[in-house]
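Note that one protein chain of the assembly has been removed; the remaining protein chains are unaltered in position.
On to chain A.
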Amino acid sequence: MRLSALLALASKVTLPPHYRHGMSRPGTMAAKRRNPPGSRRPPVLVEPISDEDWHLFCGDRVEILEGKDAGKQGKVVQVIRERNWVVLEGLNTHHRYIGRTADFRGTMIPSEAPLLHHQVKLVDPVDRKPTEVEWRFTEAGERVRVSTRSGRIIPKPEFPRADGIVPETWIDGPKDTSVEDALERTYVPRLKTLEEEVMEAMGIQETRRHKKVYWY
């Protein structure tokens, strides 16, 4: 186990201190281009928001409060927690060229700029107006976002998974365990170690006596 733990530590990604997170994920070519090793930029101050207090998720309907597209409503497509950023679909865009070569100017595409969490507000589904949101507990004990103005619960939105799997249309492969088999409880707590239980099950009898060893 120690060798695998060592390899795991080696493969774990370590970013330099004050790494400036951009729109690209660290590790991609674009991010490496923007933050080459040895680059030390002044650090950006990011308001520390705990995971419990964060209220914006992918797929939410939000309204922009300030900026070029102030007043417009859009869907959140990406959340970058390291910078408290939210990227809306098709809003707050600037234009840039993509696929540029030596002789071709490239195709112009609108690319969305990120917005900070306080520049957008969640939209209340009742009256479709921006509203402040609080985290509260339901009768069942579930933690949900509640709009402070109307008191309506804003449910967590559906958003397609990054790996493209749709849980409703999933068919198990030959190496997958079925849901019933995975959730089946076969554990009976007994005062025996795993080794003893497995030896019992396989009918192995250990007749050798352990020689006396000294521990120091």
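Structure notes:
The rule we apply is simple: a contact is a pair of C-beta atoms (placed from the backbone, for glycine too) under 8 Å apart; a residue touches a chain by one contact, two chains touch by 3 or more; residues count from 1.
Keep in mind that, in the parts below, contacts and distances are computed from a predicted model.
Per the UniProt record, the absent chain's protein name among "LYR motif-containing protein 4", "Translation initiation factor eIF2B subunit delta", "Large ribosomal subunit protein uL29m" or "Aldehyde dehydrogenase" is "Large ribosomal subunit protein uL29m".
For the options A:E66, A:E132 or A:E197, the residue in contact with the chain missing from this view is A:E197.
Seen from chain A, the chain kept out of the figure touches residues 1, 4, 8, 45, 47-48, 163, 170, 172-177, 182-188, 191-194, 197-198, 201, 211, 213-216.
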